[in-house]
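Excluded from the complex is one protein chain; the other protein chains are retained at their positions.
Chains here go by letter, A, B and C, matching the order in which they are written, and residues are numbered from 1 within each.
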Amino acid sequence: MDYQQIINDIYRDCLAEKDNGKLADYIPELTQVDPDKFGIQVTTLDGHGYGVGDYQEKFSIQSIAKLFSFTLALKLIGNALWKRVGVEPSGDPFNSLVQLEHEKGIPRNPLINAGALVICDVLVSELENPKAAFLDFMRTLSGEQDIRYNTTVAESEKANGYKNAAHINLMKSFDNIHNKVATVLDLYYHICAVEMSCEELSSAALLFANNGILPGNKERILSKSITKRINATTQLCGLYDQAGSFAFKVGLPGKSGVGGGIVAIHPGKYTISVWSPKLNEKGNSHKGIQALELFTTNTELSIF
Amino acid sequence: MDYQQIINDIYRDCLAEKDNGKLADYIPELTQVDPDKFGIQVTTLDGHGYGVGDYQEKFSIQSIAKLFSFTLALKLIGNALWKRVGVEPSGDPFNSLVQLEHEKGIPRNPLINAGALVICDVLVSELENPKAAFLDFMRTLSGEQDIRYNTTVAESEKANGYKNAAHINLMKSFDNIHNKVATVLDLYYHICAVEMSCEELSSAALLFANNGILPGNKERILSKSITKRINATTQLCGLYDQAGSFAFKVGLPGKSGVGGGIVAIHPGKYTISVWSPKLNEKGNSHKGIQALELFTTNTELSIF
Amino acid sequence: MDYQQIINDIYRDCLAEKDNGKLADYIPELTQVDPDKFGIQVTTLDGHGYGVGDYQEKFSIQSIAKLFSFTLALKLIGNALWKRVGVEPSGDPFNSLVQLEHEKGIPRNPLINAGALVICDVLVSELENPKAAFLDFMRTLSGEQDIRYNTTVAESEKANGYKNAAHINLMKSFDNIHNKVATVLDLYYHICAVEMSCEELSSAALLFANNGILPGNKERILSKSITKRINATTQLCGLYDQAGSFAFKVGLPGKSGVGGGIVAIHPGKYTISVWSPKLNEKGNSHKGIQALELFTTNTELSIF
Partner (left out) sequence: MDYQQIINDIYRDCLAEKDNGKLADYIPELTQVDPDKFGIQVTTLDGHGYGVGDYQEKFSIQSIAKLFSFTLALKLIGNALWKRVGVEPSGDPFNSLVQLEHEKGIPRNPLINAGALVICDVLVSELENPKAAFLDFMRTLSGEQDIRYNTTVAESEKANGYKNAAHINLMKSFDNIHNKVATVLDLYYHICAVEMSCEELSSAALLFANNGILPGNKERILSKSITKRINATTQLCGLYDQAGSFAFKVGLPGKSGVGGGIVAIHPGKYTISVWSPKLNEKGNSHKGIQALELFTTNTELSIF
């Protein structure tokens, strides 16, 4: 399969279409991104990479970080995690408090905001220096050392994050946050403010396509079984209340962020990352979803 | 892979474990089933079948029928279907009216009760004799002629189906039911009262594992693309609010029924059906889920 | 206090103002009413009546009937009623199913649709001929024999009443409806289709202002204590989710109907009925609420 040709065609076709999406605007930093940025990267298990457009430019990975923080927490405490967070799709907009209250402070899954806050609470409990440890983990997975937090973005989000403050306080009222609210929020906003390129994200996600093993050095990070379960959770919960439509159109487990990035995984084959900052009304990259749909349609490859 | 040995082992191990599940008890007919029935059937794309226990005994397929009525409706009206039903997981117990009211009579997906009622409304609109046509469809897919409705079960469910009556009247108030309420309910209760064995169900579902083609006579029933989309919807929505946990444990698209049956699909490989009438607190077969989890764990085969 | 002068002034002032309300349009019969009809009637405990405009013209009392059916049911079965319906305001739009499902088929109060359906179920259980008995009750309370059902309206509402069918089926699924759904709905639509004038409604409600005694013949219909409790329930629940605003502006217990009527009670003093068919966005008579607010403001009389 000529991945380079396929993504080149998709890149051209997507650029030709009108994109009515809008930049995330809840913090000033995200509105300063060039809305026309667009990159695609495919990385296969044998180590080949195929990129087009702005695939080497770093952007704010935002909620994509939740896939990795979830993985790190699962590595640290294993099945004990499931007492504190579920594995069911939320069925509700990603910022809804309704379900959380109804279910007594147990978030539906680790990939929605509330679940990711519980995950951060776990990391704070388990790690000496969770901020450094998370960066280390991302560097190990991607094989790339130059991965950092954008602290301006982190601070700006923290200053405007009243909804997340509502979520975490509600969970704290149900005793599902064990550390100080401010400490957990600080970690949360930092991991969301990691900056990576499509190329780096595709590399970092390869272990999910490879049964938990880093293809580069053959290091096993996760068991085969845990890897499958992470992929299943990502399939069902990775795109908030657009998870069904994403599975329907794209047919791969994927995780999106409001920075306009999406990473998707084809177990046993490849990972694919896209970045285009204009978001649809569900908060997912408009062009990103379009590109991924074209990719699995044109390659006739999906897990289904 | 020695499928026969694997399912024999699973059958034995599951029988050895205590099953605290309970028979569905909302209609008398379902309580008369022998609670200890247990069957497993695996059917591969090359036409080989492997069965153990009561795999040839017919049972009430109940909501498993929704996978097939959804398929038939999609065949009949194509993408026009998506104006009337969504593809997102419900995130709520399967009999909840909340979401339906909030979303103005559009059910979340075709595999929950409300969505299946809309599907039946489509079938009533499109088909001269929908009850006969649905049986024909099931006979075509399974290659088995002796598939019938248990009308006693259908009538008994109709007489007790106040919650479904609430659902359909609510959707009718939002103009999302076009035919008479009684006509649509009659079809709905009939298709849920179809009786099939594990062996027949596995055969009937093979097209989903085979890109839409019947393996026996090579007849194409669905396009490859539509088949993938049905599988994706089944993955996300087939087990009500246990869909996430099912994906997590089993890792295959599957559909369950309160008769105790579950059918699951491994695209490109096989279908597997299980039947054990005792249900867990979510209304899914307790032993059935256990058997499927063991199967994908022991074979190390799942789509993720 | 010169009630005649006061209502004359209010009548004139309300006519002078623009009314952006809209006729109820869910059944054809209600759209054929002259939208400019407007009547006010005050009746005091000493038997004096003061009317202006169309106060002697009969209209469809609709949900105002719920105040009287509630009263009749309470007379028949007393406190046993409270096992089947609550006394709390609904806090939600009048046709919401959410709360009903959450609270297992027990409606919040007897004055919302779901509660009135339970009340009708009680009447069907308790009375030989509930339709005749309800008319008798209204004739006794008002001292007026010419009170009838508009069966065309009743049948039209029945044919379009999918939301009420959803409510009653949901409650039946929770065993809170004891009779046949169709029988209960038939009674419900009939009592809502009673036609009365402002003058007659004011007479019929006088017992609520008079500690349960008919002022005309001194017959005690309700105990003093039960009467107070009915008034309290009416105060809190009589105007659906506009109850708070109605109490705030008008300060009297009142019950509205989508026919454009409202009846309000000043215990120990008078009753007041208004009729103007144009409804605000909450389904209550726009001019009716305006007139009542002016009345309690100008007379400086309210229960608070």
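FYI, a contact is a pair of C-beta atoms (placed from the backbone, for glycine too) under 8 Å apart; a residue touches a chain by one contact, two chains touch by 3 or more.
Predicted model only: the values in this text are computed from it and were never measured.
Just to confirm, in the complete assembly, which displayed chains does the hidden chain contact?
Computed over the complete complex, the missing chain touches A, C.
With the missing chain put back, one of A:Ala166, A:Ile226 or A:Leu301 would touch it. Which one?
Missing-chain contact among the listed residues: A:Ala166.
Looking at C:Ala24, C:Ala73, C:Val153 or C:Leu236, which residue reaches the missing chain?
C:Leu236
Since one chain has been left out of the picture, which residues of chain C touch it in the full complex?
86-92, 99, 108-109, 224-225, 227-229, 231-233, 235-237, 241-245, 247-249, 251, 253, 267, 297, 300, 302-304
Applying the definition given at the start, please give the residues of chain A touching the unseen chain.
Within chain A, the residues that touch the unshown chain are 96-98, 101-102, 162-163, 165-167, 169-170, 172-173, 181.
In the analysis below, only the chains that are shown with their structure count from here on.
So what's the Cα centroid distance for chain A and chain C, whole Å?
The answer is 55 Å.
Counting in whole Å, what is the centre-to-centre distance of chain A and chain B, each centre being its mean C-alpha position?
Computed from C-alpha means, the inter-chain centre distance equals 32 Å.
Counting in whole Å, what is the centre-to-centre distance of chain B and chain C, each centre being its mean C-alpha position?
The computed centroid separation for chain B versus chain C comes out at 47 Å.
Which residues does chain A have that touch at least 2 chains other than itself?
Answer for chain A, listing residues that touch two or more other chains: there are none.
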